[in-house]
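Quick one: this structure, given as structure tokens, is what I'll be asking you about.
Heads up, one of the protein chains got dropped from this complex, but the rest are sitting where they should.
When the chains are written out, they are named A, B and C in that same order, and each has its own residue count from 1.
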Amino acid sequence: MSKTICRVGLVGTEFMGKAHANAFGQAGRFFNLARPVRITAVAARDETKTREFAKRWSIDRPMARWEDLVVDPDIDLVDIATPNFLHAPLALAALKAGKHVACEKPLAVDLETARSMRDAAKKSKAKTFVWFNYRRCPAVALAHQLLRNHRLGEIRHIRAQYLQSWGGPKIPLTWRFKKRLAGSGAHGDLNAHMIDMARFLSGDEIKEIHGAVGRTFVKKRSVPGGQKSARSEVDDSFSFLATMAQGATASFESSRLAPGHLNGNRMEINGEHGSIRFSFEDMNVLEFFDAKDKKKEAGWRRIMVTDQAEHPYVGAWWPEGHVVGYEHAFTNQVSDMMRVLASKKPVIPLADFHDAYQTQRVLEAALISARDGCRVKMTTVK
Amino acid sequence: MSKTICRVGLVGTEFMGKAHANAFGQAGRFFNLARPVRITAVAARDETKTREFAKRWSIDRPMARWEDLVVDPDIDLVDIATPNFLHAPLALAALKAGKHVACEKPLAVDLETARSMRDAAKKSKAKTFVWFNYRRCPAVALAHQLLRNHRLGEIRHIRAQYLQSWGGPKIPLTWRFKKRLAGSGAHGDLNAHMIDMARFLSGDEIKEIHGAVGRTFVKKRSVPGGQKSARSEVDDSFSFLATMAQGATASFESSRLAPGHLNGNRMEINGEHGSIRFSFEDMNVLEFFDAKDKKKEAGWRRIMVTDQAEHPYVGAWWPEGHVVGYEHAFTNQVSDMMRVLASKKPVIPLADFHDAYQTQRVLEAALISARDGCRVKMTTVK
Amino acid sequence: MSKTICRVGLVGTEFMGKAHANAFGQAGRFFNLARPVRITAVAARDETKTREFAKRWSIDRPMARWEDLVVDPDIDLVDIATPNFLHAPLALAALKAGKHVACEKPLAVDLETARSMRDAAKKSKAKTFVWFNYRRCPAVALAHQLLRNHRLGEIRHIRAQYLQSWGGPKIPLTWRFKKRLAGSGAHGDLNAHMIDMARFLSGDEIKEIHGAVGRTFVKKRSVPGGQKSARSEVDDSFSFLATMAQGATASFESSRLAPGHLNGNRMEINGEHGSIRFSFEDMNVLEFFDAKDKKKEAGWRRIMVTDQAEHPYVGAWWPEGHVVGYEHAFTNQVSDMMRVLASKKPVIPLADFHDAYQTQRVLEAALISARDGCRVKMTTVK
Partner (left out) sequence: MSKTICRVGLVGTEFMGKAHANAFGQAGRFFNLARPVRITAVAARDETKTREFAKRWSIDRPMARWEDLVVDPDIDLVDIATPNFLHAPLALAALKAGKHVACEKPLAVDLETARSMRDAAKKSKAKTFVWFNYRRCPAVALAHQLLRNHRLGEIRHIRAQYLQSWGGPKIPLTWRFKKRLAGSGAHGDLNAHMIDMARFLSGDEIKEIHGAVGRTFVKKRSVPGGQKSARSEVDDSFSFLATMAQGATASFESSRLAPGHLNGNRMEINGEHGSIRFSFEDMNVLEFFDAKDKKKEAGWRRIMVTDQAEHPYVGAWWPEGHVVGYEHAFTNQVSDMMRVLASKKPVIPLADFHDAYQTQRVLEAALISARDGCRVKMTTVK
């Protein structure tokens, strides 16, 4: 039964559409999937582009309207790779139609919307998934295993940065810079990943935000297609300082204006017995400092997370030292989603709407802290 | 006419078979190919495995005998991903049948055999290609562009290492350790890549070998499937020292017994006006030292070779900082091979049998130098 | 007149006493000092140790009481290398006696005390100096020059971390863990350096603290010499988030419980046109990303700040690539202090009591923010 093919309807054909299409296509080549999967329909605004996309990715049915796709009886899972403001209408419609849903992050443009999605998921028998893809970089997955095995002991510090540099004044006012469409800027786009990763790796929750600050350095941007410029409505950078429930301090910083960083998703965790750190631009490596090593010989270990027998997900790919890239984390996620749909455990936990809602609560609490200039306890953010 | 699909017959279903199958499959997803391509047949020894492989990679025709595949009228290009000793019989048969040929490296198990392949290619109207995949890591391709633009000036030193560590005593006596099947050990397997890369990047030829040494540290290995052990017939490591025609010194070292290195393909070139270095385990980076920078601010630049608008091949893939992996260089090569078959220039030059024969001459000269304990001038190696 | 020898009276013979004694001794060997200098007296609690220290460092007069040293007519400059709580009494007495004063950081155990020192300095004709030694690592000095030359443009982000790991539960309750004696823990000890460095490099002031959190993970420590244990009264880690007057966001984190970091003084600054970063454990290097480089070739430059002709302070030391260490920044400071006493400009600016008082205000504001859980504007911290 679980061997029935899972028919995916993809919505979105831009950057994320391409990443998802590739992942669904590659998963069956490299993994022995718990359930076979195939994108059978794709929907997006531009009909010509959608047809071209469908052809390129061997998708049978290009569709003009997502409203049709989400209720299509021949779709089992709706995969949402759209701008943020469409996540909720799509997911709610799909859940209502009884589809499984895989949704891009951040879950929603605001907490209230996210809550409606979480509630709909709770009521549904369908499975929900959120594309926190960085969890499935083999190095992050290995970090998760080390932490679950208590290799760091009590966690003291989490240090999260997601730094990019593409957001200079020449970039036009796309949907990413409009509050209604994006929710927020670097905060929802980048901090969402880091909050998820902090929660995922620590196994702990954020208890309190001590302070936060968002900044819009580039005030106006050109309107695409026109000669006018208009106000950017979102943050270019957003930082906040927090404490975890079990006592660790945690700092978060995201920016689209940090020269020298392209996709600089970085996390370091310091614990009682050691530390780990990850930097996406060198994604095949996990650095691990084991404070239990003999002091004379202790040092950060640069672990190449590429061993097919030892390291999570790597068995599906290439021999040791033959590194993988950005897209592989998505493919790894497809394999794990198919495991869940076949009632098997994923290699490492997946985020569902409930989980992503907790991350959205933290995004919201940080926004409140930035607005009000005060400490925010998470218990007050519903 | 060039838009006719190029029908590929793949021989080999192990590590390289998988790498090639993936590359041919992905090329059309990510590139706008100059000529469409598709693997339509695959042959390998084990029938069951070949059928499974064909299914996994959507290849229509699994075949039991490569002898049939190479003469099949519905094949345009024969792709050779077999152990080394099969390169020549396959390539010669395919060329005789008028097929284009793409062959794994090293070209052949010895120079005489390589020469026969080179000669057959010369007589044929078909195109030949050799899978020196590392040329098409974007960072290596960028290095090639910098060097062709004379950014380093006169080249003084080339330093090439290809270090791995898998070859310990627990590894059984596979074909890779038999002289007749493999030709040589680390030398042909790894130095072949480095000789090609040195020639390719410098645009120069090796003139003279000053000395060479191969070593077999693990003398005996278990015979697969049995309890006996037998003598390893190839080198575990091989080093040699050379001078290029234009005067640069060049050192080469390969090993399968260098702990801490998994797939450590590394090259540094020092020139009059600067230096470049590449290390495959951090393959998205090219380091460049520009000696023309103001001295106060000069330093090795860690270039993330991930800019879609600027860097070779990257436009086909992901936004900046979203790194690629091992397999992408193969896919990049498929795109370039299709350009050649469509009478277009590849992004950077491809190696054909003639080019790979020059590399094989250097392999041979180094073996002679190691055997005879003397300097070998390349003019004496025909 | 300025060529009269400057007679220094040193107070303190522990870690900092040794660092200062070395610096005053070496300065005249390596620099052509603007004014010659020599430690002529040293005072500390333990008479035997003080005599031994004096002998080792060729200091003529070991003294039992600092009260005598600070008023001694044959002392020109009092150098304070004591625990924090002694900074103020020593400095006030020395200034009263008309001596120049060089004081270790942090200036004082609290803001009120710091203010009294600042006021005393203002009234005096003597010069005051504070040992913010990291300013004079050649790499930090080079960063200062790049920033003063507007190479980064408008500053957007400052990221400061000072991470150590020595503060585990086996460390006894020395003065560093007592509030009255130390003022605070990691905050005053480590953040003091980072606040100074942020202010110094940016040329900007902190305008507002958005939130702060200090944590004491090791609650009790053994009392030295006894078997009892007692409560640690200071923070093991302290973090805060701020905005600079000109708009940059700035984060600060210090910890004594970050495994893998020994003396991890790190700062990164992102500006409109580029970024710099410094990490003390690799102190001879400044990393610089110049966003004005051609995009194809842009990358973090690893500048070895060791050029005798080009880089600040290096001319006094060794040829290029012959790296310097921790102690050299102190020696560089001695040279600059002697320049000031000879009415010359230091290579880069020195901190005096007024400057260090501004840093102390930030320390205080962060403590208030942590205590009250709210944003603190610097104008409210006098």
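Heads up, the rule we're going with is that a residue touches a chain if its C-beta (ideal position, glycine included) is under 8 Å from a C-beta of that chain, and two chains touch if they have at least 3 such contacts.
Computed from a predicted structure; not experimentally measured.
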Given that one chain is not shown, what are the shown chains it touches?
A, B, C
For the full complex, which residue in C:Gly185, C:Gly264, C:Pro312 or C:Gly373 touches the chain that was left out?
C:Gly264
Residue among C:His328, C:Arg361 or C:Arg375 touching the omitted chain:
C:His328
Sole touch to the unshown chain from B:Thr113, B:Asn191, B:Asn270 or B:Thr306: residue B:Asn270
Any idea which of A:Leu142, A:Ile209 or A:Ile348 touches the chain not displayed?
A:Leu142
Those residues of chain A which, in the complete complex, touch the missing chain
142, 146, 285, 287-288, 290, 293, 295-304, 307, 309-311
Which positions on chain C touch the chain that was left off?
15, 19, 21-22, 25, 28-29, 56-57, 164, 166, 261-264, 280-284, 304, 306, 318-328
Tell me, which residues in chain B touch the chain that this view leaves out?
154, 156-157, 159, 161, 163, 165, 209-213, 215, 217, 237, 239-241, 243, 247, 249, 251, 253, 255, 257-261, 270-275, 289, 291, 300, 369-370, 373-375
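Throughout what follows, only the chains that are shown with their structure count from here on.
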Intercentroid distance (Cα basis), chain C paired with chain B, Å
54
Suppose each chain is reduced to the average of its Cα coordinates; what separation in Å results between chain A and chain C?
41
For chain A versus chain B, what separation do you get between their C-alpha means, in angstrom?
36
In chain A, which residues are in touch with two or more of the other chains?
261
